[in-house]
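Beneath this line is the structure, given in structure tokens, with notes to follow.
Yeah, one chain of the complex is gone here, protein chain that is, but the others are all in their spots.
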Amino acid sequence: MKKIGIVGFRGYSGAELAQLLSRHGGVEVFLMEHREEPTAVKGQTTMPATADAVAAAGLDGIFLATPPEVSMELAPGYLAAGAKLVDLSGAFRLGTVESYQRWYKEEHTQPELLAEAAYVLPELNRQDAVGKRLISNPGCYPTAASLALAPLVDVIDRQAGVVCDAKSGVSGAGRKASLATHFCEVTENFSAYSLLYHRHVAEVLQNTGLREAEFSFAAQLIPVHRGILETIYFRASDLKSAAEIVGMYETRYADEPFVRIYEPGKVPDLRAVTRTNFCDIGVVFDGRTKRGIVVAAIDNLVKGAAGQAIQNMNLILGFPETQGLL
Amino acid sequence: MKKIGIVGFRGYSGAELAQLLSRHGGVEVFLMEHREEPTAVKGQTTMPATADAVAAAGLDGIFLATPPEVSMELAPGYLAAGAKLVDLSGAFRLGTVESYQRWYKEEHTQPELLAEAAYVLPELNRQDAVGKRLISNPGCYPTAASLALAPLVDVIDRQAGVVCDAKSGVSGAGRKASLATHFCEVTENFSAYSLLYHRHVAEVLQNTGLREAEFSFAAQLIPVHRGILETIYFRASDLKSAAEIVGMYETRYADEPFVRIYEPGKVPDLRAVTRTNFCDIGVVFDGRTKRGIVVAAIDNLVKGAAGQAIQNMNLILGFPETQGLL
Amino acid sequence: MKKIGIVGFRGYSGAELAQLLSRHGGVEVFLMEHREEPTAVKGQTTMPATADAVAAAGLDGIFLATPPEVSMELAPGYLAAGAKLVDLSGAFRLGTVESYQRWYKEEHTQPELLAEAAYVLPELNRQDAVGKRLISNPGCYPTAASLALAPLVDVIDRQAGVVCDAKSGVSGAGRKASLATHFCEVTENFSAYSLLYHRHVAEVLQNTGLREAEFSFAAQLIPVHRGILETIYFRASDLKSAAEIVGMYETRYADEPFVRIYEPGKVPDLRAVTRTNFCDIGVVFDGRTKRGIVVAAIDNLVKGAAGQAIQNMNLILGFPETQGLL
Partner (left out) sequence: MKKIGIVGFRGYSGAELAQLLSRHGGVEVFLMEHREEPTAVKGQTTMPATADAVAAAGLDGIFLATPPEVSMELAPGYLAAGAKLVDLSGAFRLGTVESYQRWYKEEHTQPELLAEAAYVLPELNRQDAVGKRLISNPGCYPTAASLALAPLVDVIDRQAGVVCDAKSGVSGAGRKASLATHFCEVTENFSAYSLLYHRHVAEVLQNTGLREAEFSFAAQLIPVHRGILETIYFRASDLKSAAEIVGMYETRYADEPFVRIYEPGKVPDLRAVTRTNFCDIGVVFDGRTKRGIVVAAIDNLVKGAAGQAIQNMNLILGFPETQGLL
């Protein structure tokens, strides 16, 4: 039985972590109060989020479901106290301090940890987690986009570019109250909130090897609670059919329990993945025009956040990667 | 006072026509029963949808808010009875019988009327309505896409292609009960229902001059009642900024009361146009990568159907084009 | 042309006022900034909400779409500056200072204005507006409940009591961001937020003459933008049928343009009144058990706030009561 803490358990990702871990079977969960006094939550007393408290409790692992600046502030002390960390923020996702500063518009205060951290999207590079004590968990949009593009990026017409039209449920905006997430502003509406310059663009480029001039991205808000669906457009002069492409995906993800490939011409809807850790992928392709579309769907709070973070925690703590997630 | 009939008044577009026309001021409205017996609707007796009844009533104009095959069946008799027609179906939208048969997968039974009909999207070709007795009203998706692309199509990199990611509210699927429109299937969901091969693709190509190999299109369902938002991606090597492009739109649509252009970098959301006849357009452009995005929004039942149909009826019956719509 | 100010125009009721007044035809609207600097809103410069500015502008009337304490703070100066007021807050709704303090849990700082103000629900007591310079506009729930109960209260079994199960769209909670109105907390949910002790109970008792021990009330949140539907249960030993009761309603509201009575056994749904100033009422009654239900529906932002406030402003400024509302 490992002891696992969650900082940020009141946010949507943190709450999802707590719920998923309640069915894990191999962990005891500690809810950690970063800014508030310890109190009782669902019959359990929360603990302070200090490094001393981490050491005293003997935590084996901690999830940081916190903003980047809080993750940077807390990570060093927790590591010194002997805990392994999975950070759900953007603090350690980009490869360099410069890149972080360009896309996040803020100082990076932990360049050494940035160098040490492993960014791990398990289906693409789970081996990078080996021996690590700080894992940077991928962002929600990049998880779907990277899984959808990985089998394809070497066979498409790069000069034609790739378009990723991304849509997310409102929980992606976090639990903090704001006019933008007010029910009356969202219901019966649909809006684009970050065109071309979303922070997650850098992460997709890093994961896929696409260059900035080859990739267009829009983030948009659907009036639903949870889920991400990305419609990805490409051209591929050397390919012939959706069946051929689906074959490539099936080969690539043959051993992946969390990636499901649809038969040629079929694509997932949002609900297919809600409350699961699956990434569902479908492909349409027109052999005459050489134009194709990949649709990828995940639950932003599960495969896009808490679920994938548990995959990563399982990897570094020695549990089977799928434990608590099937 | 002109006498105007509506066939298909029980559908969403037909009902919208009836409601908008109640504020028109220049028309008397007759609800026409195609398949049912005349009855009382909101205190008004409906009339039969026969050509004899049209002649007897002396209708000046008729809206066909009917499926293509019904429009083809009814149009000849109505024209013979002296009424002018605006058809909201796809029956007379494509230029040739061959094109209709390819995209609609059905015989075209009225090739002569197809040759006679004028397809009119007023902001692009209102002069084509002059002297016509049969107007084909544009489809919902093509209305937004064509208005968004018209000022741009000659300055973009054609070989890079254009992507139109389109989203529609559920009323776009019509009022007929089906599992696909069941509340429980739609709420908290988002789905793509027609990728690459939607009938409206042909109409966009026809309006813009883009070739099929240069255009990708996906139609998707948002869990809202009404509205269409299209996110359109392009590359334009010779352009410098969103401001420059916005200037092109402002010039093109300077005298158009139903097209509103946003300041550079701002884009409309769905709600901006709900229950209006406006098409709102905004542009984002990155001068370094030469990649841009146009977002266009309309209400599918107004500018995408009933509102635009009234523009067209106004044109052929001699009313000011905006009457009943502002 | 009368000059009319709106304080609180950024809230949902204030914005609804501005929109409705744009079609009024008899008024020029001034948006008044209570806490912020004057700025441009939709091409119009806002004005300061000071009494001096009111006097300088020569405003004839002002809507206070503000919290009670702000209404109490602003009203004396505005009256002194010569403007007539319609207050949409609860500040002047209850008859006595004691009652206000009991139900609103706050001091009443303007007892003299409270004595002077007229609470006017036009369909019940429009004559009370005559000669008044300060009208207190009814609350949203009491408007529907009072119109539904007025024709009934003298014929029901008082000792059996009346139950009013009230449901409101989220705009009733105001535009201020809060976790309670976060889309993710509201969608796919339904919650009771004020059982038995809602402030509006006092107003219903005052309007109907029911005693507290005879009336149960629950306020509940529906996941919709706007609208109130109240399901009201009663017993009436002396009545025989829904038809008889509907007859009583028809008699009572025969000359009321904003009250629509349904045929016996039919009741309104929320959508019947959305974006209108109507109060729709339907009755079901079982002659054997003597149990009946009245369903009343209004749009909380129109008949429940801005629309009714315009009725009241029309009354005191000499416009036809329905101007701008049909």
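Lettered A, B and C in written order, each chain numbered from 1.
What we mean here is this: a contact is a pair of C-beta atoms (placed from the backbone, for glycine too) under 8 Å apart; a residue touches a chain by one contact, two chains touch by 3 or more.
A quick note: this is a predicted structure, and the numbers were derived from the prediction, not measured.
Colleague: Could you tell me which of C:24, C:108, C:132 or C:235 touches the chain that is not displayed?
Modeller: Of the listed residues, the one touching the omitted chain is C:235.
Colleague: Of the residues A:188, A:230 or A:280, I need the one that contacts the missing chain.
Modeller: For the chain that is not drawn, the touching residue is A:188.
Colleague: Who touches the missing chain here, C:227, C:307 or C:324?
Modeller: C:227
Colleague: Among C:49, C:62 or C:270, choose the residue that contacts the chain missing from this document, as touch is defined above.
Modeller: C:270
Colleague: Could you tell which one of C:55, C:163, C:248 or C:317 touches the chain left off the display?
Modeller: Touches the omitted chain: C:163.
Colleague: What does the interface between subunit C and the hidden chain look like in terms of residue numbers?
Modeller: Against the missing chain, subunit C presents residues 159-161, 163, 165, 167, 187-192, 195-197, 212-213, 216, 218, 220, 222-227, 229, 231, 233, 235, 267, 269-271, 274, 284, 286, 288-291, 293, 295.
Colleague: Tell me where the left-out chain touches subunit B, residue by residue.
Modeller: Interface residues of subunit B facing the absent chain: 12, 169-171, 175, 177-179, 181-184, 186-188, 223-226.
Colleague: Go through subunit A and note every residue touching the omitted chain.
Modeller: Interface with the chain not displayed, on the subunit A side: 187-188.
Keep this in mind: only the chains that are shown with their structure count from here on.
Colleague: Going by average Cα coordinates, which chain is farthest removed from subunit C?
Modeller: Of all chains, A has its centre farthest from that of subunit C.
Colleague: Subunit A-subunit C contact: same residues or different, taking over half shared as same?
Modeller: Result for this pair: same.
Colleague: Could you please state the distance in Å, as a whole number, between where the Cα atoms of subunit B are centred and where those of subunit C are centred?
Modeller: From the centre of subunit B to the centre of subunit C is 39 Å.
Colleague: Would you kindly tell me how far, in whole Å, the mean C-alpha position of subunit C lies from that of subunit A?
Modeller: That pair's centroid distance is 47 Å.
Colleague: Quick check: what residues of subunit C touch more than one other chain, meaning two or more?
Modeller: Those would be 187-188.
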